[in-house]
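The structure under discussion appears below in the form of structure tokens.
One protein chain is absent from this view; the other protein chains keep their places.
Our next item is subunit A:
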């Protein structure tokens, strides 16, 4: 039967309002296994549930509500955080429903996704949230049974006495929620974990795989207008705007010039994409208008500058270099990169008098609110921020530029507005990974010992382009780390594993050069340095020597390092964001050309909370690190990137990823984050393997654009 509908917009808005506009985004597993029980809606559960703390409410029906405070961008926090609460609660995981919490500074103290910091920050808080609630539930059970709480045990949301089930949690919540939670509560011994460490499925799978509205771009609100903004090239300002062409596009209702932006406004997206192309905007210089050619020269000049800032100094580098039997000097360079999350930037804003409603994908809802408050002069308590799922972030969504412009436009238009960016807007809109050039120098004595090490970093808006306390600092008697920066109108920002995403490649490639110059095996060379740092620490040491040693040894063992002469291997190890990752890239030769076969990774992130999510972060980090090291470049011409979409900005694809073999070192430490640490070592492991296989040292990224690489046809073996 044919159903003819005008549109289904009304139903659609209803769905969108429930999913994103009203009660946050919830998911649950219950019901499937117990057809006899009535499955409550999210609204029913939320209206009945008793709150135990900011993270946790439980309904008399036994349904467990866990709020996930941090923005979810693929790091799988909406699954791993609730697992921790549920573990200490001894919850029945199938009864857990997870909701994204909106920004709430009173309930949560770090609603931020960045720096791989959420897990170390929240580990204990989440455990206590579950454990204190469990304690209260058991206290009520003990009172009702007239026994001591120590005689009770709990499993899958039920309380047991002498092995007999006495209560379901749902029966106890009303009484338990009235009690005051203890300050201290006994946490589980990790060996008793039942949920942590198991491959629980992502709680949002069903919604993601059936196309439910989850992301910022999926947010629609009755009465809102759509807008797109043309932003200026870096170092330029608007001289004149001819918007007649844009205004003539059917569906465009307004064109607004504010600050250096030209916004086109309408009732749907496509007319705006067309109208933006019709804008005739003349720009004039408002600062330095730079091109990549300038950057290359500036960074080289800076490496010779006398004005570098000393970041760390141990011993006397000058004197040591004078006594050297051998000096190795190398320069490495990495380009600007765009974050390019698959979901382009966007945000919904509704300024109503002195109140503001913000909805969208942000890694830092607090910053979004603060900057909006500052811009509009509206107190933060009048601003709400609802966090949608993020279609990737990679650090780009740590900024609030895309939020405040939406708020400003909503105020100007006096309407609710969703500002969407095209891919070209996203790629030309700034906040890039900075470009950096490094100069490394090492001095060896006649026995091949590294007696001095010097690193100078020169970055374009990179801030400190070094990590002066990272390995090999602490293992070398004479060491000098310096930094110098060029200030550019081209905006930069944290990009997944900030600084270390290129520093690690450069440093680990250089250490490979030094090891080979010292005629030492690259793995043994690093272990020797660590041994020296242990026996004879120089200055402060900011990494755990034993943990670093363990990942090196594990990666070497799992990759059969040096055992097969037909496999050319590259080694790399890095400590960043509190986790340790060592990697080995394997290359074999076929028909005189290298074939990248496999990357082996050994990771110490402490307790692995969610093995599926951890594997995703390790593999994903390696794919990300490899893709950008190999293929991706962003160059500038007169203040604008030349690469503006995926036709010229080359991202890694399925056929370009090798097998990745993931291992963990069970150190027993509390868990640390994994969103970033697997990425930094990858470029170095691959570059070192390519050197081992071809004798070509790749000192700039992306590799495929280097002249040393021009006659190498690197194949990728996937299976």
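Quick note on the criterion: a residue touches a chain if its C-beta (ideal position, glycine included) is under 8 Å from a C-beta of that chain, and two chains touch if they have at least 3 such contacts; residues count from 1.
Just so we're on the same page, contacts and distances are computed from a predicted model.
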item	value
Undepicted complex member, UniProt protein name, chosen from "Lipid-transfer protein", "Branched-chain amino acid ABC transporter permease", "Cell envelope biogenesis protein OmpA" or "Isoquinoline 1-oxidoreductase alpha subunit"	"Isoquinoline 1-oxidoreductase alpha subunit"
Touch with the omitted chain, as defined above, among A:64, A:152, A:214 or A:518	A:214
Residue, one of A:390, A:413 or A:460, that touches the chain absent here	A:390
Contact partner of the left-out chain, one of A:122, A:422 or A:694	A:422
Touching residue (missing chain; options A:187, A:319, A:342 or A:589)	A:342
Sole contact to the chain not displayed, among A:612, A:635 or A:667	A:612
Option from A:622, A:665 or A:714 whose C-beta touches the chain left out	A:622
On subunit A, residues whose C-beta touches the chain left out of the figure	2-9, 11-13, 15-16, 73-76, 199, 201-202, 204-206, 208-215, 217-218, 220, 226, 250-251, 268-271, 273-274, 340-344, 389-394, 420, 422-423, 612, 616, 619-624, 627, 645-647, 651-655, 657, 660, 718-719
